[in-house]
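Yeah, one chain of the complex is gone here, protein chain that is, but the others are all in their spots.
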Amino acid sequence: MTDVPFGAPAPARDPLARFALRLALTLAALAGLLGLALWLTPYAPTQADFLDRLSPPSAAHWFGTDQLGRDIGTRLMYGMVWSLGLSLVIATVGLIVGTIVGLSAARSGRLGDFALMRTTDSFFAFPELIAAVAFAGVFGPSTTNLVIALSIVSWMKFARLARSLAHGLDARDFVIQARLNGVSAMLILWRHILPNVIPSLLVLWTNTWSRTILSVSSLSFLGFGVQPPTAEWGAMLLDGKPYMQTAPHIMIFPGLAVLLSVLAINLVGDRLRDLVAAQDTA
Amino acid sequence: MSPTALRLIGLVVVLLGISLITFTLNHVAPGDKATIIAHARFPEVMTFSPDLLQDIRAEFNLDAPFAVQYLHWMSGILRGDFGTSYTSGVPVWDIFLGSLGETLSLTLSALTLGLGGAFVLAGLAVRNPGTWVDTVAVFVASIGAAMPNYWLALLLILGVSVHLGWLPAYGEGTLAHMVLPALTLALWVMASQTRLLRSFLLDAYAQPFIETLRLRGISEREIFFAHVVPHARAPALTMIGLDLAALLEGTVIVELTFARSGLGSLLAGSVLSRDLPMMMFLVMFFAATYVIINTTIELLQAMSDPRTRRIAGRP
Partner (left out) sequence: MPRPDPILSLDSLSVRIGTTALLQDISFSVQRGDVLCIIGESGSGKSTLLKALQGLMPATCKRFQFAPAGIDVTGEMSAKIGLPKTRWVMQDPLAALNPRLSLGASIAESLHRQERAAPELRAAVMAALAQVELGPEFYDRLPGQVSLGQAQRACLARALIAQPDLLFFDEPLSALDALVQKKIAYRMDVLRRTTRATCIVVTHDIGFAESYADQILVLRGGQVETYQTCEAFFAAPASPYARDLISAARALGALRGVEAAE
């Protein structure tokens, strides 16, 4: 690297910040489109029409109708709110709780760290889906219990990552400089640690979001999550499973919706990860 | 204290943590435990006499405080007594053993098939970078990572059983019944591992000693099998260990979707009939399996320290 003359144009802002802004705008636009579509569709998600059952895709019903004659397209759009929204909430709970636990462990003494991290390991041992099935068994299957159960097992990866990143940052020169300048531990955490752990945590967050979409829909499909007639994609599949031989569209479209959403979020996550990696090596 | 000893102490602490979490879940379960047990035992009876409930409370030590109940339960586990199923009155261990074989054979055959496929696909991809094989590998990996496996199961049933009529869809008994479930799980294992294996193999190819080997005139084939694959083995093994949780989850989903017996159906069945001892045992079994296998992999890796081997492998 060489010195650039002082009058050189200011380089563009942090590419990561730019990406985050673009992503937020895209999501807002998609949410807006979804709202518009829900307003434009002539059907309600639970509006049955017994004369028009199991009909294949047509001009009136772009994605066909299900066994009760409900419009599958409309239900898929409402399902987006459940399948994507619930998992977004769960992943965000994991992000917040995990970051707090991980950073606390990094800031505790050896004993506190051991206690917090072995607790994390203990929770980490439970495969999410199995924990959620057990939780549903104890408290009864419902949307609320699904969100609680998956939230309880959503934070451990964040805790581990936040802790190891914080440990790495503690040894960095700029944190030492801050300590020498008398900056308090809280302010160091806020100003120096948090901004430098968040990008990697966000990569994990997109990852968790897409994995949770799969968990939510799987659990609903198995009957332990969101219950029919709510238009969650997994629940729609469960509902339509007996009719899939005569009307395959009833199971094709909800599954495709899950697949495409997870694929899209993974692609965004990959791009985010590449950006963070590029910054870390810069 | 040596790192190994510390790791083993950590393992014991984590196993205790798992038991505590499971027991707490059982303890906070809503409803009167005695009534739950009575319902499970006598499914056709609607109301129970106070005497019967009192007997059940005494039998299961239900009136003692939390710590006492936990210690009582733990001491049973240490003696190999994992409790008795509420529904059948048979020790849960016996029921578990009866279903373990089904699940193990499904999981292991899927794992073998899937890992084999992933290895071939990833190997072909890294040895032919930029070709259609590489593109296919990346495509399969991306789709596979996003594929809900219950949906894949339904698609296979629809395609292979319903339309082609080649294989039975539901149930079990013959080898033919095993094909679709194992294939579903294997495809998913293959997709998820291809991506990782490909990146580990690429990492190995990026090592400086590979170029030196090429300059020495060693064949690409020998470089791949004698140097690249061993280099990628350690990280791959670690990742497979960490992905074990997903494999266990996948097994549960596949068993339930194909209506097969096994630990997954056992778990679902115990949840539906509120057979808490059975459920607790299975949940603990899955968690403990995950922790023990991962600790073992970690310790094995530490013992055969890949760093020393890597340096030794450098010409």
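Chains here go by letter, A and B, matching the order in which they are written, and residues are numbered from 1 within each.
Please note the rule applied: contacts are C-beta pairs under 8 Å (C-beta built on N, C-alpha and C of every residue); 3 or more make two chains touch, one makes a residue touch a chain.
The structure presented is a predicted model; accordingly, all values stated were derived computationally and were not measured.
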Touch partners, limited to displayed chains, of the chain removed from view: A
Which residue of A:N196, A:Q227 or A:Q245 touches the chain not shown here: A:N196
Of A:L103, A:L165 or A:A178, the one touching the omitted chain in the full complex: A:A178
Missing-chain contacts mapped onto chain A: 1-4, 6-7, 10-11, 14, 172-174, 176-183, 191-192, 195-196, 279, 282
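What we mean here is this: only the chains that are shown with their structure count from here on.
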Inter-chain centre distance, chain A versus chain B - centres from mean C-alpha coordinates, in Å: 22
Touching residues on chain A, where the partner in the complex is chain B: 118-119, 121-123, 125-131, 133-139, 210, 214, 217-218, 221-222, 224, 234, 237, 241, 244-245, 248, 251, 255, 258-260, 262-263, 266-267
Complex contact set, residues of chain B against chain A: 10, 13-14, 17-18, 20-21, 25-26, 28-30, 142-143, 145-151, 154-155, 158, 162, 245-246, 248-249, 252-253, 256, 267-268, 270-272, 274, 276, 279-280, 282-283, 286-288, 290-291
